[in-house]
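Got a structure for you, questions after.
Only a single protein chain was left out; the remaining protein chains are all shown in position.
For reference, chains read A and B in written order, and residue numbers begin at 1 within each chain.
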Amino acid sequence: MRVADLKTMAEQESAALAVFRARLLVCYSAPCLAAGADAVREALEKEVAGRGLAADVQLVSTGCLGPCSRGPMVTVSQPGQADAVYEKVTPETAVAILDHHASQGPPADGFRMSPENPFLTRQMRVALANCGLIDPERIEDYIARGGYGGLAHALHELDPSEVCFEIKHSGLRGRGGGGYPTGLKWNLVRKAPGAKKYVVANGDEGDPGAYMDRTLMESDPHRVLEGMAIAGYAVGAEQGFIYVRGEYPVAAQRLDKAIKAAERLGLLGSRVLESNFNFRIDIRIGAGAFVCGEETALMASIMGLRGQPVPRPPYPAQKGLWGCPTLINNVETFGNVPDIVSKGSDWYAASGTPKCRGTKVFALCGQVENTGLVEVPMGMTLREIVYDLGGGIPGGRAFKAVQTGGPSGGCIPASHLDTPVDYEGLQQLGSIMGSGGFIVMDDRSCMVDVARFFMEFCLDESCGKCVPCRAGTVQMHRILTRITQGKAGPDDLEKLEALCEMVRDSSLCGLGQAAPNPVLSTLRWFRDEYEAHIHEKRCPAGVCRLTPSEGGER
Amino acid sequence: MPVVTLTINDELVSALDGELLLKVIREQGVKLPTLCHLDGLSERGGCRLCMVEVEGIHRLQSACTTAAREGMVVRTHTDRLVSYRKMILELLFAERNHVCAVCVMNRHCELQDVAAKAGVDHVRYDYLATGLPMDTSHERFGLDQNRCILCGRCQRVCDEVEGAHTWDVMGRGAGSRVITDLNHPWGESRSCTSCGKCVQVCPTGALFNKGVTVSEMEKEPEFLTRILEGREKKQWSR
Partner (left out) sequence: MPEAEAPARKRIATAWLGGCSGCHMSFLDLDLRLIDLLAAADLVFSPIADIKAFPEGVDLTLVEGAVANEENLELAHRIRANSRIVASFGDCAVTGNVTSLRNHLPVEELLTGLYKAGSGSVPRSGEGAEILPELLPRVLPLHQVIAVDAFIPGCPPDPDRIWAAVTALLDGRPVPSVEGERTFG
């Protein structure tokens, strides 16, 4: 396929779509399926066939649209009209919706999400631009929306150093948690000496409650592949690996299908778009270890070794897979790349904050009205995310804290709700942006219990290589458990803090280094809750069952 | 290799560029404890005892895996480092059953020795009292998981020097265990050559010769550099 063919194909696809009076996009991702999307689609199929509407109405199973607590979601797209989004659709309402849009029936407004709903209007979708709007299993859908245009532009108009410059100039930073400037990393790998280089997409996503990368891989797999191919061209790699968490079989399936489709069209493989650039992508499936998201452990896993981190430096950019320079980026990071290249770095850099350009996807969950996936410009305040997009706390209860960054992050109290979200802002509060976990808690959450939960996660997921993390998390967890049981002694808090500092400072990899964060941040903002448990044997939130005892019970 | 100058505990020191800090530091007569490091094996950076402060780097660095660079300013015994080392050793004693009084390696154990030198006189953490199984199926050697500190020396010597790769680790975190073959009894291992290198490099009483009792086991991990040098010189007998 040549560049011209790509354009032709896009035009043909758009023309083919324009024929339909209405396109009904049924969200077919896990939350909506669990809510009954299957039955909705079946009802629609039957109805369309029964009324002989097949030529007028297209039914599409799409990836995730975002408002996951409101599923099943159906979006209706009609030429010349704004998309109409329906929530909590049942087979009966599906028929009413079809009636309205295809047969001039009365509007089914009761189920329509208000177009002014901030959940829809306040988002800025770049990485998720196609999610919920295309059939992830059809490469044509992606191409119709400009897909692979970024790759074509890079291959034919830019040289590798210019691509790196564009990425650097866009201000894009790693979305895997660290926030390292992506363009800098690309340039490092580009300049690193080595005949062979690799590109790796990190789709391990192990944070509890996070599903940003999953959604991207499941709902718009070609975007990730295109981002990786552009990276391959920029750094001089001919082989890419996408490391998919083992718990994401659908993502792996769709990626596999997407790779084959792209290869068939000459968008991956040898002589991509008839240039001299060759690029192959292989999928590697994880086996359920959080630590394999850490880049050195991930590479060990790809090479067939035990998934354990090794000390850095050397960084993967110097010595990565099989000792070769390796570029490793998060899936969402790659998801931003095609648009940066096709629309230009200035366009991207226009959103966000001076230090953090662009957007970030968050998985809103916990005690908010609207849970789901949102993509917002960097610099939006926590309050806007919780109250505008999230719709506030259900039942009129009081907001207590938001936990960001998963087990490596921390809890931010109400007094800091007006903090703009970016890497540095959250870090100053003792939390991190992380990969995008965003758990809202109301006054019924006990912060000690929350810290204990995350510590349990870390002790379970520690790889066991280094002593501070392996043995330190166990002891921290024991102390936290004692506190929540009312069995802690007066010196336990001091012991806990000392352990937190030691484990943070001396662990080998980021898992151990960040494991104390949930404790340290809750101690910083909610110390009185710890003290109430220890000294008054009382859980202020009423979560913990305290059964005080006198020593001798360890 | 170019030569670099760095500062260790306020003293100027010269080293080869890229030489490992641990070696440079020890050459200065500075005592830095280690448990997973062993001359002759690849570095692991797992016990974290040799960590040092390097000016300008936020994180503590394990000296065994950090290369000497021009102008580096290194501190090896700040209050923080000394107290962290003690905590790490205490965590190791608490993690499994190191009841030294009934151990074959009592008084010859590297863990005991390092702890005593670091001034450990009690353990502040909960003893976890593991009751892990022993493997005494091998004709000559035994394994007591309860004494294992997961330093990885047995694995490395078996893989890197003996070339058998009988040892590996299963599980993760506190549940990690050293295993022979695919967790088959050592005595039934088809890859083990019964060379005994793993026993000699094990710093504690986890690996031992059968037939020894309390305090009777002595090891000689230095044999490793001797045989490696011998290999280099193609010296096949003493």
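Here are a few things to note about the model shown:
Just so we're on the same page, a residue touches a chain if its C-beta (ideal position, glycine included) is under 8 Å from a C-beta of that chain, and two chains touch if they have at least 3 such contacts.
Since we're looking at a predicted model, the values are computed, not measured.
When the missing chain is restored to the complex, the residue among B:Val30, B:Val123, B:Val212 or B:Leu228 that touches it is B:Val123. Residue-wise, the contact with the chain that is not shown comes from B:Leu111, picked out of B:Leu21, B:Cys47, B:Ile88 or B:Leu111.
Think of the hidden chain as still there; on chain B it touches residues 93, 97-102, 107, 109, 111-112, 115-117, 119-124, 126-127, 129-131.
The rule is short, and it goes like this: only the chains that are shown with their structure count from here on.
Chain A and chain B have Cα centroids separated by 39 Å.
Chain A contributes residues 289, 291, 306, 310-311, 313, 459-468, 470-475, 478, 495, 498-499, 502, 505-508, 513, 554 to its touches with chain B in the complex. Across the complex, chain A is touched by residues 44-48, 51, 59-60, 62, 65-67, 80, 83-84, 87-88, 91-92, 94-95, 124-126, 128, 149-150, 152, 168-169, 171-176 of chain B.
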